[in-house]
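Of the protein chains in this complex, all but one are displayed in their positions.
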Amino acid sequence: MNTTVNLAGIELKNPVMTASGTFGSGEEYSEFVDLNRLGAVVTKGVANVPWPGNPTPRIAETHGGMLNAIGLQNPGMEVFCARDIPFLKQFDTKIIVNVCGKSAEDYCEVVERLADEPVDMLEINISCPNVKEGGIAFGQNPASVEAITREVKKHAKQPVIMKLSPNVTDITAMAKAAEAGGADALSLINTITGMKIDVHRQKFALANRTGGLSGPAIKPIAVRMVYQAANAVRLPIIGMGGIATWEDAIEFILAGATAVSTGTANFYNPSVTVEIVEGIEKYMEKYHIENISDIIGMVK
Amino acid sequence: MNTTVNLAGIELKNPVMTASGTFGSGEEYSEFVDLNRLGAVVTKGVANVPWPGNPTPRIAETHGGMLNAIGLQNPGMEVFCARDIPFLKQFDTKIIVNVCGKSAEDYCEVVERLADEPVDMLEINISCPNVKEGGIAFGQNPASVEAITREVKKHAKQPVIMKLSPNVTDITAMAKAAEAGGADALSLINTITGMKIDVHRQKFALANRTGGLSGPAIKPIAVRMVYQAANAVRLPIIGMGGIATWEDAIEFILAGATAVSTGTANFYNPSVTVEIVEGIEKYMEKYHIENISDIIGMVK
Amino acid sequence: MSGRRKESAVIISQEGIALDIYSMWIHTEKIAESAVPGQFISMYTKDGSKLLPRPISLCEIDRQKSGIRVVYRVTGTGTGTEQFAKLLSGDTIDILGPLGNGFPLDVTENTGKNTKDCRAMLIGGGIGVPPMLELAKQLNTEKIMVMGYRDQQFLRTEFQKQGSLYIATEDGSAGTKGNVMDAIEGNGLSADIIYACGPAPMLHAIKRYAEEKSIVCYISMEEKMACGIGTCLACVCQSKEIDGHSHVHNKRVCKDGPVFLSTEVEI
Partner (left out) sequence: MSGRRKESAVIISQEGIALDIYSMWIHTEKIAESAVPGQFISMYTKDGSKLLPRPISLCEIDRQKSGIRVVYRVTGTGTGTEQFAKLLSGDTIDILGPLGNGFPLDVTENTGKNTKDCRAMLIGGGIGVPPMLELAKQLNTEKIMVMGYRDQQFLRTEFQKQGSLYIATEDGSAGTKGNVMDAIEGNGLSADIIYACGPAPMLHAIKRYAEEKSIVCYISMEEKMACGIGTCLACVCQSKEIDGHSHVHNKRVCKDGPVFLSTEVEI
């Protein structure tokens, strides 16, 4: 039984990764799961300088999901390189660094800083709905998706994953734009912009008014977009959005994802990632699947 | 205490309506709720001729919601006028007919046929994700939203509500286009395109592959879009998407909806509409709200 | 407005009667009072992630005790039926019913034969077995019952009380090895009217058999449901005649069915 997958030339021992921003740099969850069991750890977004994030409340529970407007709080690339990369290097897993920025220059600065670090891949977040500048603004228009991809690729030594926003009319247009710009892989979906109002206090539930919706509630939207993107481009796709069980992971793989990430589910089931790794193995056994890569995009 | 709201000149006794396609023409649910208690009944989509709809399975359960790809099965306008309108006329509630079509001509044919019927408003569905022609295709591009609105308005005797699709990058662009085309009100949101795959049968859960996601899972997205649209146009808005309790209804009203519709919730709580009417009254009492219209769009 | 409502009913008792097969008695005056064999109820979980109903047929109706019995299969882990299986007597369960049309009990009207001359064949396959029990109890004529199982049998003693019972098992552990059609042929069974419930391939075979032999045949169909009362048009099956609701060829399993004349529908 072979669970390895090839993600733009990087071989993962299995397709299970963590979704950026829900797993820090792995330290906190390393108490709950053996990081050596994961295909890759994707870090929280890293900027060129520390970002303080948004005011609180930053999250709100919704039916089957949650809204977040963390606002990409992070210590900046220098602390990250000094502290988080050495931590992750202790484990036999791939390191994918999620990069955020307010301008093309910001992204490129981080990408250059990481060029000689022992990082396996870069995931460029052009889809965060919770920051005023940068973030989603780059990810909702094919021309700017293509431009930012091309720019980042110029500076990147590692393979580049573009993380797409679901807040678009046509995900295939964005996927094609990223492909045209030279992306090596795609991640989708980021969160969907949502809002909650507290009817008793007659106020927004989040200080930021809107936030990004994640969790099982959005899974059918994510599966659809992964399917559409997988059938529109040749790039490998990292599927995410509401994955909480191994069945969910398989669903994304059958739809066309080469790898999958778990986000919100970590919060209520800290060992979910490893449970998914084990579930995938059992599934392969039950249905006599030799290579997990054989079933990528099998449902057409 | 005054629960009436004015929807483009039509006075509803309260803001609670039914979402098209989830309440038929009211007959089946009239066993469970007193239709006289509702602000309006919005009918299932009506076309110029009978439509057979899609193959089964047409629905699938998802976490906190459901996918449907009914495909607008309906008996066509003649049966509708002969049977459903007389049924609804027995009740003291407004009648809003949801209209579907495969071309501008189709819509206009239905709208003309209804011109002299005792129908209070027309809701034009340009956002159904489950039919190949027409439907959503009209609703994802501002120019075509404006054009179809203008065309329908030429033929309509009753006020026209344009029902918008959430499957767009910028809902305000569609809202403004409908306003520019002469719409009298907006309905949002229709369902969000989604997909489910059965991992054991390795097949799509729906015969149609994709379906429209509805139910509580999508509520935060719907509230956000209602808020954005309400702050972009002057038209009254009918808010829907996951409303299952009176708190949900108030949430939409605070966000800017003049009226609200319950869809999926009817399926698992057949008396939900009347429970919401009663809940809104209690809320108004508790917070000393004289007119429900005073709190429309109050959270800014 | 007749005042029908989704009700929160108390569970009288529940037990496992075979691997993954549970039998639950539910206290409900309203449903027990009016229900007929072949009707079903919508059962709801209390888990906000599973909002849609699970349609489950009535297996027995006890008017005296205001109880209904359902027998259902737990279809997998993480399912709604798995949640039902964990409920204990005294717990409540949300249900809506009775739903659908039920089996027609008047054999004379259907066959032109007197009750005492008429032989009815009741065929159940797998989880289609349970609704046949209340039908057998209420059907006022000679009954041949053919029940097909994969391996484990359930409700066998209950059926034996109602007439001649023939068993088919896929693994051959009891009765005829094979399916219900094998049992019918193997035992040379025949009848004037057939009632059947079970998986689609079985219904398909029975429909063909009945039509070849010109036997009146009623089958109970399955489809995914959302409303359960005829509104949402989720649960349609292809019908020969134009349907009364949408004037196409789509009858609603939940309202126009689940029981149809075999000649009326495609399967």
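A, B and C are the chain letters, set down in written order, and residue numbers restart from 1 in every chain.
The rule is short, and it goes like this: contacts are C-beta pairs under 8 Å (C-beta built on N, C-alpha and C of every residue); 3 or more make two chains touch, one makes a residue touch a chain.
Predicted, not measured: the structure shown is a model, and the values here were computed from it.
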{"item": "Options A:79, A:115 or A:298, residue touching the unrepresented chain", "value": "A:79"}
{"item": "Residues of chain C in contact with the chain not shown", "value": "46-50"}
{"item": "Chain A residues touching the omitted chain (full complex)", "value": "21-24, 28-35, 44, 50-53, 56-61, 63-66, 68, 70, 73-76, 79, 215-216, 264, 266-271"}
{"item": "Those residues of chain B which, in the complete complex, touch the missing chain", "value": "63-64, 216, 245, 247"}
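Please note the rule applied: only the chains that are shown with their structure count from here on.
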{"item": "Euclidean distance of C-alpha centroids - chain A vs chain B, Å", "value": "34"}
{"item": "Approximate Å spacing (C-alpha centroids) for the pair chain B, chain C", "value": "35"}
{"item": "Junction residues of chain C, two or more chains touched", "value": "48-49"}
{"item": "Junction residues of chain B - those touching two or more other chains", "value": "63-65, 216"}
